[in-house]
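In what follows, a structure is listed as structure tokens, so that the remarks can point back to it.
All protein chains of the complex are present and in place, except for one that has been dropped.
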Amino acid sequence: MPKSSAIYIALLIIALLIGGTWIGQNVNLLPIDASTNASIYDELFKVLFSIGTILFLGMVGLVVYSLIRFRRKPGQIDDGIAIEDNLPLEIFWTAVPAIVILFVGLYSYDIYDRMGGMQTLNHDSEHHHQAMLNTQKIWGGIGSGSIESSTQNSMAELPIEVTALQFAFLFHYPQGDIISGELHVPIDQPVSMRLESKDVIHAFWVPEFRIKQDIIPGQPTVLNFTPTKAGRYPIICAELCGPYHGSMRSTVIVEEPKEYNEWFNKNAKEVITES
Amino acid sequence: MTTLTQTEQSSTTEDLQQEEHADHRMFGLATFLVADGMTFAGFFAAYLTYKAVNPLLPDAIYELELPLPTLNTILLLVSSATFHRAGKALNNNEAKLCQRWLLITASLGIAFLASQMVEYFTLPFGLTDNVYASTFYALTGFHGLHVTLGTIMILIVWWQSRSPNGRVTSKNTFPLEAAELYWHFVDGIWVILFIILYLL
Partner (left out) sequence: MTISIPPDKKESIEGLQPKGWFRYFSFSLDHKVIGLQYLVCGFIFYLIGGALASAIRIELTSPISDFMARDIYNQILTLHGTIMIFLWIVPVVNGAFGNYLIPFYVGARDMAFPRLNAIAFWLIPPAGLLLISSYFINGAAQSGWTAYPPLSITSPAAGQLIWILSVLLLGGSSIFGGINFIATILKLRRPGLKLMQLPMYCWAMLGTSILVVLSTPVLAGTLILLSFDIIAHTGFFNPALGGNAVIYQHLFWFYSHPAVYIMVLPAFGLVSEILPVHSRKPLFGYTTMVYSIMAIVLLGFVVWAHHMFTSGTPPWMRLFFTIATSFIAVPTGIKFFNWVATLWGGRISLNSAVLFSCGFIVNFVLGGITGVALAQVPFDIHVHDTYFVVAHFHYIVYGGSVFVIFSSIYHWYPKFTGRMLNESLGKFHFALTFIGFNLCFAPQHWLGLNGMPRRVAEYDPQFTFINQISSIGALIMALSTLPFLWNVFHSAFKGTIAGDNPWLALTPEWLTSSPPPVENWEGPAPLVTKPYGYGKSTASINKATTSSKEVEGS
């Protein structure tokens, strides 16, 4: 290989790496991040997006280049060179993806752990009705107690019981015995939801929180999150649950503690003194 | 012509062999039985998972007696041996002997089905009582269906082997061998079923 073309190729690869990384880091495809979970998610997303862009542009580049460079010219009637394999090259392109995959796997494990995915669920049980717990297993979704939120924030978790049914979500606040069609939560307050379905499988999804959990009948599930940005975000049912699945939506309202308390006190059946 | 020199000339003798290629029906049947076995594997997996994650409530009825199914196991195992005898007899050109063994095998199959029916009618639970009951009936029922089909196959083979011009002769043992392989398969499944459903 001539020296100049080697330099040329090296430059191209560097440009691809830099360009891909830049696109991955700077092109935003996600809605705002409104929970502790979301910012961790976005880190992972950027890394995967960068790697993906490099790979995609690289492969497309190779294919398009080959098609143009090696197209059959008029009158060309010979065969290509009969290369059947090349062991070093094949080892190279087996090993590199394997290493990248290994890295991605370990990294996403770390992300998963930081989201609280590996936590045991026992600490949640205090908040919920003990009697129910003894008979039924509780399964944890991701975000069940984000480590970052529970260490930075030693606040007690706000327990909320969520009931999903065709075609609505109901939110029950055991403290104050409020039943609401919308979810109100104070900003920076860790929330621990207990999800239950009355009929078929539904799923609780808040895109801005990057959390989703199927709500499977017969399988009450705990899902935790800590909202970080005030605002109104959609709650969406993500699992086909019948004809009106598309309209099974609600809203989560993340507000300043003061506004939240106002809402709470206005609706509470029995007024609880703030601690 | 240069490129096509890769395509070597083939000798005529080889081609003649190829025209009358061997009989691959047993291979096909064996592959089919692997597939059939996977259906059972799915049922077994479901059953074991229920056991692991859906513990039975204390007051639910779920008791299985052992004597009858043990008898069933013996019936099927013996029938496998008698079927094997039938095959041997056919290969030795002893048609009468073969028919006798076939009839014995079929009777054992029928005895198995009868005893299974007796078990069904004496069980303290019904199909829809709980998931264990349902899986029990699904598994044994699906297996029983296989035994029924097998018994019918044996009887057909028996019928065909009666006349010297019939389809099953020492020159054409395929129907008998196919039925035999199938029957051994059904026996094997029963043994696994017996261990998982009754013993575990």
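As written, the chains take the letters A and B, and residue 1 is the first residue of each chain.
Here is the rule we use: a residue touches a chain if its C-beta (ideal position, glycine included) is under 8 Å from a C-beta of that chain, and two chains touch if they have at least 3 such contacts.
In this text, all values refer to a predicted model and were calculated from it rather than measured experimentally.
Although one chain is not shown, part of chain B still touches it, namely residues 1-10, 12, 14-15, 17-28, 31-32, 34-43, 45-46, 49-50, 53-54, 57, 127-128, 130-131, 134-135, 138, 171-174, 177.
Chain A meets the missing chain through residues 29-31, 40-41, 44-45, 48, 52, 55-56, 59-60, 62-63, 66-67, 70-72, 76-86, 89-90, 93-94, 97-98, 101, 104-105, 108-109, 111-112, 115, 117-118, 139-143, 199-201, 203, 205, 207-208, 210-214, 216-219, 221, 234, 236-247.
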